[in-house]
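Quick one: this structure, given as structure tokens, is what I'll be asking you about.
Removed from the display is one protein chain of the complex; every other protein chain stays in position.
All chains are identified by letter, namely A and B, in their written order; residue positions are counted from 1 within each chain.
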Amino acid sequence: MTDITDLGVAAIRTGVAQGDFSAREVAEGFNANVAAASALNAFIVTTPEKALEAADKVDADRAAGKTLGSMAGVPIGMKDLFATDGVQTTAASHILEGFVPQYESTVSSNLWAAGAGMLGKLNLDQFAMGSSNETSYFGNVISPWKRSGGSNAQMSPGGSSGGSSTAVSARLAPAATGTDTGGSIRQPAAFTGITGIKPTYGRCSRWGVVAFASSLDQAGPMAHDVRDCAIMLGAMAGFDPKDSTSLDLPVPDWEGELNSDLKGKRVGIPREYRMDGTDPEILKSWDDGIAWLKDAGAEVVDVRLPNTKYALPAYYIIAPAEASSNLARYDGVRYGLRDLPEGSGLQDMYAATRAEGFGDEVKRRVLIGTYVLSAGYYDAYYTQAQKIRALVAKDFEDAFQKCDVILAPTTPTASFGLGEKSDDPLAMYLNDVFAVPASLAGLPAMSVPCGVNGEGLPLGLQIIGRAFDEQGVLNAGLAIEERANFTAKPDRWWV
Amino acid sequence: MSNYRIQGATGDWEVVIGLEVHAQVTSKSKLFSSASTEFGAEPNAQVSLIDAAMPGMLPVLNAECVRQAVRTGMAIEAQINTYSRFDRKNYFYADLPQGYQISQLYHPIVGEGKLLIARDEKAGIPEDKYIGIERIHIEQDAGKLMHDQHPTMSYVDLNRCGVALMEIVSKPDMTSPAEAGAYVRKLRSILRYVGSCDGNMEEGSMRADVNVSVRKVGAAELGTRTETKNVNSVRFVMAVIEQEARRQVDLIEEGGTVVQETRLYDPDKNETRSMRSKEDAHDYRYFPDPDLLPLRLEDAFLVECRASLPELPDAKRLRYTGELGMTEYNAAQLTAEVETFARFETLLAETARQAGKTEAEVATQVANWTLSVAPGVIKSLGDEARLEHNTAAANAAILQMVSANTVSGGQAKEIYEIVLKTGRDPAEIAETEGLKQQSDTGAIEAEIDKVLAANPDKVAEYRGGKDKLFGFFVGQTMKAMQGKANPGVVNELLKAKLG
């Protein structure tokens, strides 16, 4: 029999429902994998008892003949940006170390209600700021992937949802939650050979998710394949009156409507994404993707997204500006770290607490954000960036007059070694160059694995859709998945 | 222009005043959370996860707060902005858990309007004057710090944190403490008419930031202004202006310059002092709150807001002096406070009903009773007055007896006293206690005859031209009638008899 932990969401759910195995057996299998994988540092906190508790409930419900939820019996990893009632929630920061919320985020509540269980809280870049998972206070997350040829270099699992990507890729969890502000689901999914989708802004409630950049943050699933993502996104999404930016729309049956036949669909290829310096292997994978989508029946058209090159710098004004304000609440007064040097006053306490509690990258972004919002610079930076954001969104709107989905690489390179880029913040930022435009426009976008490069590292292709058209994105993703035949797996060197 | 001047060593100065009034919006729950706004709860009992700025918490706007701000804007004849937005005002303080206050800088919900302050010569307001209102925006209140509970710590209570405030910003149109006082009183009156704020200054429901600058009389340029924060009574607003204007004049005349700064008022010392803790005040890094979308007001909503507005103080005053034929003074007094006009209008309707007359016919009687007679009696009774007995029906019954000449003014007061003490029926009191006027001419005539017979010398003197003695005969007759004779009838009969 295959190892239960090789299964994904759909297979587990079906197996549990049919009685092929119990939910408890599934939870025990993944709990064991989690326990054996501490070398990957994917989890900040493990909660095997929570996974078992949820599994037992599912088994009992099944025995009682009750209807099971869409994620029944599926244990998952929860990115440690989602507040979990009674379980430490840190955003991978020192300033929130020991913080135990008395509330549950809407997205995690939805997942538990659908029958999922929690294996633990996944490591990430601190406050979701980073693209390599090197900014966590709790240490780097190590990718399960290695360069081929016996290299021992530790690779980045991407960021910020690096704990999620590693956990799914290393089969510590069949699926995990991620959040995407400027690529934080798609880029780590691409780096680790898994699938991840960021839905339309507002599909998943932000209530109870530690905020990084409110106008960009959006939760989504990370899993092995498109179907698993469709199932899990269906469980996560939904209108939430507690979030003013939540979309008041019914959640479509994304899984039920999956269809990889793309006849009559047009796929846009944005020429601006063919940037200088892009890895030729990435460009090659893009060409493969184009061929696969044609093979699935789609018509391929050229589209223009002329403001693409300005998206990233605009993002690096907007996101830090919002973050500088969102992170002001971490002040040592009501929760989290307090650093109160002898004899210091309130304002000194703030400054000491925040100096001690925030890592370098967080400080850098808070300073940038503070600067661009400060008197005299607001219009030159922030207002200008929001205008450019409007132009970027308009570019997509125009492009979607000519096509139904857009195909592009997820990242300009495959995964890199930990430490290789950490000295140069700007080089690190450029990693998100292909991911950020869809974030600025709030559009659904996913990454699906399409192959490995010459070094044996996974590559991902990105599909961007119209607002609310997750279905179109998932269907195109499925068409690629069926043709890419991605079967590569990392060796289990960490056990 | 008022004639308020500050006499300096180098000449006369005038003062320019603008007020930013923070008024707590009447609503059951907070602006962005569903925690209660009720006053006086245990510390931190009325705090939601949102108010405490727990990680991942998000604001959702309270419709009632929007409605009240719009109605207030309509009441000051202001531009209502159908598109408005919320901005974050960023600063660090222990009473501000988010590290920012959600406010409206760039696109406030209410634009320019105006408010009329009435002529009041005694106070130095020679004529009616409009004070311009720049804007009204909605924002969150902060929590409270307590400094005297512990030797080394301040305590933070977040109960007020997130309660909705309207900030009503005037133009710098006021030129004397009296005008500023009149403005605050009038604004308070309008807010209470509209029901958008209870106007309770003691509980902090209304407080003002007072902007003051001075300039030489006739100078065109405005001087540098200071802002004195959180002034919580009309009297203090006026005191702040006096003190601050004087301080600025002295400072300038001594060769100093006024610094644009935030100050605090100390009522015990009656002085303002600089508030150094607000040193970043110039850089709040405002930007649109990304957790909230632009607010758009629909026509139907605006129509409902307008339809729900009551008659406002100025319109009411005009109706009282016009339709009801009241004096300016009475109209102004009766319309100043919601409780006063509410009591008056109820009594007016009841009195007109009982008398079978129009409201205009009884308005002056009811106004005088409401403004001077009734309060005098209530005051003289002190704790003995039980106000639950002070019903419109009882008051109207007394007024009806007065206008029917059944009882005299004095008797009316006595009856009213008994009503207030016991709740007994006024007609029954008049009857049982003998508090009725004698209008029976026979009985009165008999007493007059006795009085004239007993005072032949005085009758002779009167007839000889000493008119003043008429009062003596009236007094004697009334005395003989034990005060119950109708004075009109007495007068008439006396005149006839004395020829």
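We adopt the following convention: contacts are C-beta pairs under 8 Å (C-beta built on N, C-alpha and C of every residue); 3 or more make two chains touch, one makes a residue touch a chain.
Keep in mind that, in the parts below, contacts and distances are computed from a predicted model.
Asks: Name the absent chain as its UniProt record does, using one of the following: "Predicted lipoprotein", "ABC transporter permease", "Aspartyl/glutamyl-tRNA(Asn/Gln) amidotransferase subunit C" or "Peptide/nickel transport system substrate-binding protein".
Replies: Protein name of the absent chain (UniProt record): "Aspartyl/glutamyl-tRNA(Asn/Gln) amidotransferase subunit C".
Asks: From the list A:F21, A:Y371 or A:W494, pick the residue that touches the absent chain.
Replies: Only one of A:F21, A:Y371 or A:W494 touches the chain omitted from view, namely A:Y371.
Asks: Would you mind spotting which of B:N62, B:N81 or B:S196 touches the chain that isn't drawn?
Replies: Residue touching the chain left out of view: B:N62.
Asks: Tell me where the left-out chain touches chain B, residue by residue.
Replies: Counting over the whole complex, chain B touches the hidden chain at residues 27-29, 33-36, 42-52, 60-66, 85, 92, 94, 145-147, 149-158, 264, 275, 277, 280, 283, 285, 288, 292-296.
Asks: Which chain A residues would touch the chain omitted from the figure, given the whole complex?
Replies: Against the left-out chain, chain A lists 98-100, 102-103, 200-202, 207, 215-216, 241-242, 244-245, 247-248, 307, 309-310, 313-314, 316-317, 324, 328, 331-338, 340, 344-352, 354-355, 358, 363-364, 366-368, 370-371, 374, 377, 380-381, 383-391, 393, 425-426, 429, 440-442, 467.
Just so we're on the same page, only the chains that are shown with their structure count from here on.
Asks: Can you give the whole-Å distance between the Cα centres of chain A and chain B?
Replies: Using C-alpha averages as centres, the distance is 58 Å.
Asks: Report the residues of chain B in contact with chain A in the complex, numbered from low to high.
Replies: Residues of chain B touching chain A: 49, 52-61, 88, 90, 92-94, 97-100, 154, 156, 282-283, 285-287, 290-293.
Asks: For a test of understanding, state which residues of chain A touch chain B in their complex under the given definition.
Replies: Interface residues on the chain A side: 82-83, 89, 91, 96, 99, 101-103, 105, 206-211, 213-215, 241-245, 321-322, 324-325, 327-329, 331, 333-335, 346-347, 350, 370, 373-375, 378, 382.
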